[in-house]
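Complex shown without one protein chain; remaining protein chains in place.
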Amino acid sequence: MKHMDPNFRKDTKTEFPQREELKPRKVTTPDGQVIDIEPLQDYFCQEPPKVHQKSYFKIVEDFYNWCRAESLWILAFGTGCGAIEMRPLMTPRFDAYRYGIQWRATPRQANLLMISGYLSVKTLKRAIRTYEQMQGPKYVVGLGSCTINGGMYWDSYNTIKKLEEYLPVDLYIAGCMPRPEALLAGFMELKKKIKAGNAEGANKYAEKFDWYKANQKAVIKDWDMPDYNW
Amino acid sequence: MFSFQPDRSQYPAPGPDGKLEIDLETGQYLKLWQGPNHPGMTGNMSVELTVCGDEVVEGKTHVGYLHRGFEKLMERRSFIQCFPIVCRICVPEPDFNEYCYAAAVENLAGIEVPEYANWMRTLILEMGRFNSYMMAIGGMSGALGLGVVGQWLTYVRDIMLDRFEELTGARIYHMFILPGGVRGHLPEGFKDRMEEVLKTAERYLADVDKVMFSNAVYKRRTKGVGYIDPKLFEPYGVTGPNARAGGVAKDVRKDAPYLVYDQLDFEVPTETASDIWARTNVRRRDIDVSIDLIRQILKKFPKGGEVMAEIPNVLHWKIPRGETYIKGESSRGEYGYYLVTDGSGYPRRVNVRGPSYTHAMALLELLIPGTNISDVAALMVSLHTYPPEIER
Amino acid sequence: MSFKDVLSPFTAWKHVLETPVTIKDPLTREAADRYRGFHKNDIELCIGCSSCEAICQNAAIDMVPVKDPKEGDSGLRPQIDYGRCCWCALCVDICMTGSLTMSNEYIWFDEDPDAFRFIPGVDAKSWDSSEKGYRREGGRRLSGTERVEMREMEPDLRIGNFDEIVAGYDRAEAVLEADRCVECGLCVATCPAHMDIPDYIKTIREGDYEHGLELLYNSNPFSEVCGRVCTHNCETACAARHEGDPIAIRWLKRHITDQVPYDRYVDIVGKPDLAKTGQKIAIIGAGPGGLTAAFDLARMGHAVTVYEEKEKPGGMMRYGIPEYRLPYESLDRDIGVIEAMGVKIKCGVRIGKDISMEKLKADNDAVVLAIGLHLGRSTRVPGSESPDVEKAVELLRRITAGEEVPVPKKVVVIGGGNVAMDIARSMARLQKQRHGEVGITVTALESFDHFLADEEEVVESREEGIEILDSRGPQEVITVKSGKNKGKVKGLRTWRVDSIFDEKGRFNPHYDEGDEMVHDGEMVIEAIGQVSDVSLLGEKLTEALEWNRGRVKIDHDGRTSEPWLWAAGDCVKGPDVINAVADGHRVAQSINQVLVAMREAKA
Partner (left out) sequence: MMQAIYDRLKDRFQLGALDVRSRKGLAFVDLRREFLRPVLTELRDVEGFTHLILLTAVDWIEDERFQLTYLLNNRQKNLDLGLRLRLDRNLAIGETIHDLWPTAATYQRELREMFGIAFPGSPRVDEEFILEGWTDMPPYRRDFDTLAYSQQTHADREGRETSDPREFMKQILYPKD
């Protein structure tokens, strides 16, 4: 960690006026209601998720887990460069479909969120929304250096460093970016983990929801989202 | 639910009939967001569409989902340290960044690159262009629901990636073009293996011609859609295949030959219709040019030689004050690096001029109104944009 | 659009019968030979220079201590964080030894994000034995491997005089050479005086010579001297040595002193507050050790007097090193700086004769013994007592002092060290001046594989027409038995050496008596080592001091068993300038501590 430019000034005391969009304001909704909105507040995810209870019988739970493991449905949301190596997996050469892995267009149908590399703050916000829209049990896999410790954007003002502070990560795959074969190997490992009943990321998220939210809010200033749900 | 528009007075863009103001409260219009996850193959960006029925009356592009602040990061990395990060700006065709950055540094530092390295660079750029087009055409077919072409071309791209891997040591981010030269020689038997790839590609492309370009549905959906008036090319900074599809044979390889392009024999394909069909067709024909170029390059490739010029010790490499702009023709249009140095060991400012910057912002917003929702994805892919070039 | 267009997509069905392109078992697929996979490090080769850390733009590499480092390495090894790495392999490209490479393995997953950190080569990994993977092509290219050649006087021009041979770098050459330095700092530990080598090399690159000079004089008052004649141990530790030439650290040091005008020296070095402590120190011997201690102590504010037996100060630097290697004016300039610090140098004073040790002890708070090695050793072979058999140090002293020395046409030198080369080359110059031709034979005990003298000295001697024979053990100095020249030396008889040391490592040469040679010469010069002249100590002190193999015994700080007496330089350690300088610093530091303690005790 040598070679830092000593000429760089560290003075960030200068106050900059808050942008207009971030100030609280009144808005008229399409049905004529006037409502106050506070952009810095997260309206969408106030309600904490619930811990998914295990089945009483181990054999039933094992069966469930086998089912979950053998149908890893990945959300087709490439958050960073790593997404490009998923394309070969979707096509005949590497053919992940034979392992029960396929890509879905909507979070409602997917149970695996791939964070394929760096997450800019703007995308992190969407990734969190997406994750919360997915149905449990759900899993997160972090791809490449960027999700582990910031990767090559370790000094960027706009990318996060430790993914596990914002989303519960079940598995990391090293590489920049990991090859399709490494991804497949990672999926196999995730399957093993699910079958053993160890992939408890979603439950962790529910249990430590406040902690995750606090971390998320420390980074994301503007929670005002485009209204996808209209 | 609510909607917020910062300033209504900035409307109206005229509606489909030229009169209506867009007033969301009438219930006649609907906001529809496309993205930010990949719509087709164009990377993470979103288009905020206002639709009336299935007709889009307004579109705004939103970018920044992939912003990492490259230009800032490079200001605090030494000249050699910038080399591994520049390629990350563009995933489908990373080599162009490597070349432009290296050439800009060499230009300001006054380094003459050996002949062998120039040939190698040209080879790599053409291989990258080939790959990029494969993604573009695969994406184009995917955007119109023609999945099989995407499957084929991803395979073709993948066997080209194998050649990349063998040559450079990596599949996606090759990091082979160092400031000063390239990192190595051609491996044994590379030419033969490359010829196999090209033959396979040609076989698949012949099928693509039949399945995609002669497809009645494809033709119906692309011909006449997304027309760009050639008069808009200059004001909107349209370059590359998008301009060539409108009859302007803009190509930096011909206009201002760099590397060894002046020693190669090729024609720049053009079309006149300037619609989605024409743009895709230009890319399709450019693949043939690329294949031909790769063959020519390998045929004329120097037997051996130095791969790198003498460069100073990179750990304390300082470049005198100056500024330069280096450009080249990427698969999407004119790609350029504007590099300013101040005599220190770090770049003062790097500005990456990606073709997507102009294509995906102002131009796309201009083209979207009046199209069908289902054509928006095709329109975006036909411009062949890649968001990280916009936001970097 | 035609009916054909509707049908043509159906041609895709022909692929139904093709073999699928699917890879059967993608999990075991091997990457390409050049693939940049996970890192490997040849731990034996690695020297821990941290160039990899310096070049890594991702701050992915930390240098962490490892157990049992080998000689000359930093004891650190790179630890790589795969939460940062981008597999650009710049670390492999810059690696100074070529130890860092990459395998073509690429599968690593873990649920613990802290697990992706390892020390290649130390933490066992499955890819350690992998033969394939990225290697840089050709040699190191990101930093220079070839030394900028030093311009020297041609042999036939230099042989007839004592002019300095080496020209010194000009600015462009020096910058080029300084540019090769990777600032690892391994040399600092190897330099006996621990000079700030990377820092002063940096000042050359930046053109800030005055700062460079300041750095030099902070750790070495004999920078001009060392810039010419230093034994440059630093260059043996240089990271650049492993795949190329080491940085010419000595010449770069000289370049700095060449660039700064002499009248700026004292200002840059900084003149101390004279004798503010009121404490006095006497130093016996104005050689590098004594004068360095004097320089330091004067700068600490003490009153220092140096006593020198000979006519001029400098010790072996003046009387041992020939002028063509070290011009006297360079030495005088360094001594001038030291004198400017307020050090008094009294020449021509012999302790024990002119002033007694007791008086010195009584008049001063501390005394430093820095008397060097000025007596030559004898081989004690038959005939060596002849008046035509000279000792090298004695002869060198006489040449410097301008005394008349006999210069016969044929001379034989016994010895293979730098002193042997010095006397041989000095005599060669005198022969050239007097007789017009060189006739010198050097017979060394050691073989060329284990030669004592510097490589460049041997090369230059040969260029000057000196014959050097290795593995020759002297047996007898042959004298004329009868006639007018009875008693005169006429040659040296030597046997071939089979081995120098016995199994226990003791000096016990073994000769091949069948291989006998007689080297003609009217003079034989012995250059096989020196001893101290400790007669000045007097009987009482000699008794009182503890001794170690004929040298005064000292502790780490240079203190003898007598609390008021310190010893430094060749007479206790050695034998070169830079070691003496380091000794001088150590002694000065120690004396200062004691004196400060004394002051505080009084106050």
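Chains: A, B and C, in written order; residue numbering restarts at 1 for each.
The rule is simple: a residue touches a chain if its C-beta (ideal position, glycine included) is under 8 Å from a C-beta of that chain, and two chains touch if they have at least 3 such contacts.
Just so we're clear, the structure is a prediction, and the values are computed from it rather than from any experiment.
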Partners of the unshown chain among those that are drawn: A, B, C
Touch criterion as defined above, residue of B:160, B:245, B:311 or B:361 at the omitted chain: B:361
Candidate in contact with the missing chain, chosen from B:88, B:210 or B:353: B:353
Sole residue of C:142, C:184, C:303 or C:497 that reaches the chain not shown, by the stated touch rule: C:184
Contacts of chain A with the absent chain, listed as residue ranges: 1-2, 4, 8-12, 14, 16, 18-22, 39-40, 121-122, 125, 148-150, 154-162, 165, 218-224
Touching residues (missing chain, whole complex) on chain C: 48-50, 53, 61-65, 74-76, 81, 83, 113-114, 117, 184-186, 188-189, 194, 198, 556, 582, 585-586
Chain B residues touching the omitted chain (full complex): 6, 10, 63-64, 67, 69, 71-73, 75-76, 107-108, 234-237, 239, 250, 255-256, 322-327, 334, 336, 338, 340, 348-349, 351, 353, 357-358, 361-363, 366, 390-391
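Note that only the chains that are shown with their structure count from here on.
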Distance from chain C to chain A - Cα centre to Cα centre, in angstrom: 58
Chain A and chain B: spacing of chain centres that average the CA atoms, whole Å: 28
For chain A, residues that touch 2 or more chains besides their own: 3, 92-93, 152, 155, 176, 179
Multi-partner residues of chain C (each touching 2 or more other chains): 21, 31, 54, 57, 86-87
Interface residues, chain B side, partner chain C - complex: 77-78, 80-85, 148, 155, 162, 165-170, 173, 175, 180, 183-185, 187, 207, 210-212, 214-216, 219-220, 307-308, 311-316
List of chain A residues in touch with chain B within their complex: 3-5, 7-8, 20-21, 25, 27-30, 32-33, 35, 37, 75-81, 83-85, 87-88, 90-93, 118, 120, 122-123, 126, 152-153, 155-159, 176-177, 179, 224, 226-230
Chain B-touching residues of chain C, taken from the complex the two chains share: 1, 4-6, 8-9, 11-12, 15, 21, 31-36, 51, 54-55, 57, 86-90, 93-94, 134, 136-138, 141-144, 179-183, 202, 205
